[in-house]
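I have placed the structure first, in the form of structure tokens, so that the comments after it can refer back to it.
Yeah, one chain of the complex is gone here, protein chain that is, but the others are all in their spots.
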Amino acid sequence: MVDAGLLDAIVQGLITGSIIAGGALGLSLIYNIAEVPNFAHGDMITIGAYLALVFNNPAEIPFLPAFGSAPLPAAAIVGVVLAGALGAAYELTIFRKFRQKDADIITMVIVSLGLALVLRNVVLFLVGSKNIRYESASVSNTNFDFLVTGAGMTVRTTQRQAGDVVTTGLWGYPWWLLAGGLILATAVGYGVFRAYRREEGFDTVYLVPPKILGTAVAIATAIVLGALIQLAPQGTDPIVATRIGLSIKHLTIVGVVLAAMFALNVALKTTKFGRAMRATADNMDLAEVRGVDADRVQLLVWVIASMLAALAGVLTGWFATNLTPNMGFTLLLPIFAAVILGGISSPYGAVAGAMIIGVSMDVSVYLLPSHFATYRIAVAFLILIGVLMIKPEGLWGDV
Amino acid sequence: MSVLEIRGLDAGYGDLQILTDVDMTVGEGEYVTIVGPNGAGKSTAMKSVLGLTTYMDGSIALNGEDIAGTDTNTVVSKGVSYVPQSDNLFSTMTVRENLLMGAYSLEEVPEDRLREVLDRFPILEERQMQRAGTMSGGQQQMIAMGCALMVDPDVLLLDEPSAGLAPDLVVDMFDKIDEINDAGTAILMVEQNAKEALRRCDRGYVLVNGENAYEGPGTELLNDQEVRERFLGG
Amino acid sequence: MSEDSSVAPSPEETILAVEDLEKHFGGIVALDGVDLSVGSGITGLIGPNGAGKTTFFNCLTGFYTPEVGSITFQGADITGSRPAAVAKSGMVRTFQIPRELSEMTVLENLLLAPPDQSGERLSGAWLRGDAFVDDELSVRERALEMAEFFELDHLLDEPAGNLSGGQRKLLELARALLTDPEMVLLDEPLAGVNPTLEEKILDRIHDLEAQGYSFLFVEHDIEMIMNHCDRVIVLHRGEVLTTGTPEEVQTDDRVIEAYLGEVDV
Partner (left out) sequence: MAVADFLITLVTFIAIYSLFGIGLNLKFGFTGLIDFGHVAYFMVGAYVTVVLTLPADAATYGGIGGFDLPGLFAALGPLGSLFGWVLGVVGGMVAAALVSLAVGVPTLRLREDYLAITALGIATILNTVVKDEDWLFNGPYGISGIHKPLVDVFPLSLGSFTVNMAVFGLLSVAVFAYVAYWLVNRFREAGRTGRIAMAVSVGLVSLWYFVMPAIDGGTVELTKNVLWLFDPTAGPNGGLDYDRFVLILAVGFLAGGYHWVERTINSPYGRVLRAIREDEDVPQALGKETFQYKMQGLMFGSALAGAAGALWAVNIGFVSPDQFASTITFFAFTAVIIGGTANNKGVILGTTVFWAIRNGTRFIDVPSQYSIQLAAARLILIGAILIVILYYRPQGLLGEQDYDIDLPGSATGGSDDV
């Protein structure tokens, strides 16, 4: 039996971070461009999760006829689109009006708080407070045991099937392969980094910063190599061993959030309207002088942010395997922490902040005595306060 | 026909009236300067054209069409371009992105226009990918000017273009403005550096306390004893 | 630096000494090594727009922290001090755009200013001893006097937000003077003030100067600076271009070039 260790805590932290990042992407848009510290964002996440539930598992909603069940991905797409329409409604009926009155940031905070109260209780009113699950195929965890032995490394995968732990795979890598693979992966990553980097000396703007791209390519190469070349086990008597638990669910969540982040970044950096959004965030008066219709920008911000919130909601509900009217609100604090930590001005910042928060939450739970597990969110918060004490404008500031 | 014609304009901010019965005209291809003491309403007059102030009374005609009280982005799409005195670029965006934002009101980015602007301000081409906020004051002023020129405006409004520039840059800046004007763009400029501005412009207005005080050809105002004593420091 | 020794304050007269002050904003160098000393009397600070005058004021009064350099006021190093500490040490500033407290009345705006009021402390406010009443009465008397002088006395109970632009300037100035300063930093105190009032303000400033107050003020009106200042500092591109008596500065070619444009008339 191999125990889950620090490595597993980090991997779990990245997954937690992805869930937070889903919410942080939308919140940072609203925060930065609409200039609303949106306390309703958590409840927008909840609403999104329940909108998908309407199509995925209507039988759970009291006043709805059980009209059948759409697969979760399809239901999620419909839910996200509907959430976008709701986002437009928030902007048109509430936030646009307050903006036209030049409401200050305190007023915006309290308005969003009022909206939060309404949204959460609409869910309670319509669905009630019971725990509900999505209708979806159950996904089993695969444990990857990494055993470092004198001859190299052995990997063993196990799964729980019908109550028993079954070994589903056993292979290994000799030392020479490990070393060679790592060198190759590093070389590929560095090559990509060099090829991608241009015009040294300026603050060149990239869609993906070269260092991050290089690192990501190196890690991906190592994983692909490891998956392709599986040699005989190198013994099962480990010097050091550690376990990581993973499932397709986890990988999907991370993948979807990273894809959303990348799509948002491409939209903001390369499209005309995306540029208009960034310009509005930077200097709203000047954007108007340049011919930007600020109302349209704000409308789109609320639509996109609500859709991202709904996406986060579906992922959260699927990950936690249950939905409650409070699910979003409990995420609100880590999401705010991530956004303030990452600086409110870029999708990458929001995701980076979320990952820092997620990893520190799970790693601290791993490192601290077991009864501290309930302080996961507190840890996120202490990090935020610590950072704000040193840099009151956030880790990367507003630029 | 004049490009811009302001008649009897009253405007201000909220309830506060700054301008009273202001008249101003900018002819096609003309270079007009507004001078006057601080707080006289020079910038307010300019912002009123763009719909950035509270319109109260009077008329503002652009190419014969009344635009008083119209939305800023509508005014801009009709051929007015504006360079604010400060906060006149998107500091978190690159120089290139700033220029593209300059052409935002057009369907697509006019490549030939972009070329022209880059030729006029070579430093901008060199630094295309740099964040605008990290550039020096003079360079930032060039970006702002370049952005405003992206739409090939009928009239270019400049709010104190020489503010904060070193003396040698000030001369450069005025030379650039001359060039732009020579290429056919009408210019309405507010300038604190009154002597230089009046020397170069076709016509000038002196605003005092939100009202027209004097007007005439630039050199004439420059040589007018009273104007000199009151506003040009003797 | 072309400090003219004949007009630079001698060390014992120097009230405010600034050495090598630098402040950056992104790529813009707002202050690029400002060296100057200010003595008693009225000192004018001029310079074209964007020369760094307001940034300089903000650094002096603790609203910005300069990256490099030191500020010495009456022998004490106040570099990086908090604004309140600077004000308490006797250097008070006005804001270029008046910052009246718009929801409070004109009287309340004035009453706020005097230092060390007994009722300003929590204990004083709760216990309300004799000192509380005496202080409040004397503060009111001074505020009324000041209001009368600045012709604000008919507006005492108006919310300050209802004042006109010129009246706000006056309120700002009156409030600063009520703090019992040694030196007052005035950021364009006369912009938008009508000529008769302007004259009055200048008279008052001269009165106060005679009583031992010192002034450093930013102004655009050259004539005013030339007629009313003992000494003039010209700031340009974040540096001190020159200092001297009004006559000297007025005839300095570099000043004329920087501030008034090319000399050709």
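Each chain gets a letter, A, B and C, in the order it is written, and its residues are counted from 1.
Just so it is clear, contacts are C-beta pairs under 8 Å (C-beta built on N, C-alpha and C of every residue); 3 or more make two chains touch, one makes a residue touch a chain.
These numbers come from a predicted model, not from an experiment.
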Requested in this report: Could you run through the displayed chains and say which ones the absent chain touches?
Outcome: A, C
Report summary line: Where C:Thr14, C:Ser37 or C:Thr61 are the choices, the one touching the absent chain is C:Thr61
Report summary line: Of A:Leu29, A:Ile45, A:Leu82 or A:Leu115, the residue that touches the missing chain is A:Leu115
Requested in this report: Check the options C:Ala17, C:Val92, C:Met183 or C:Val249 and report the residue that touches the missing chain.
Outcome: C:Val92
**Report entry** Contact footprint on chain C, counting only the chain that is left out
**Finding:** 61, 63, 82-85, 87-88, 92-93, 95, 99, 101-105, 107-108, 111-113, 115, 117-122, 124-126, 128, 132-133, 135-137, 139-140, 144, 156-157, 159, 175-176, 179
Report summary line: Across the whole complex, the chain not displayed is touched by chain A residues 37, 94, 97-98, 101, 103, 105-107, 109-111, 113-118, 120-122, 124-125, 128-129, 333, 336-337, 340, 371, 374-375, 377-378, 381-382, 384-385, 388-389, 392-393
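The criterion applied here is as follows: only the chains that are shown with their structure count from here on.
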Report task. Select the category (line, ring, star, complete, other) that matches the graph of chains linked by touching. Result -> line
Query raised in the report: Taking mean CA positions as centres, which chain lies farthest from chain B?
Result: A
Query - Rounded Å distance between chain A and chain C, as computed from the means of their C-alpha atoms - result: 51
Report task. Would you mind pulling out the distance in Å between where the CA atoms of chain A average out and where those of chain B do? Result -> 46
Query raised in the report: At which residue positions does chain C touch at least two other chains?
Result: none
Report task. Would you pull the chain B residues touching chain A in the complex into a rising list? Result -> 50, 52, 72-73, 76-77, 82, 84, 87-94, 97, 100-102, 104-105, 127, 129-131, 133-134, 147
Query - Complex contact set, residues of chain C against chain B - result: 26-29, 48-51, 164-165, 188, 191-192, 220-223, 237, 257-258, 260-262, 264-265
Query raised in the report: For chain B, which residues count as touching chain C in their complex?
Result: 16, 37-39, 85-86, 91, 133-137, 139-140, 160, 162-167, 170-171, 192-197, 199, 222-223, 232-234
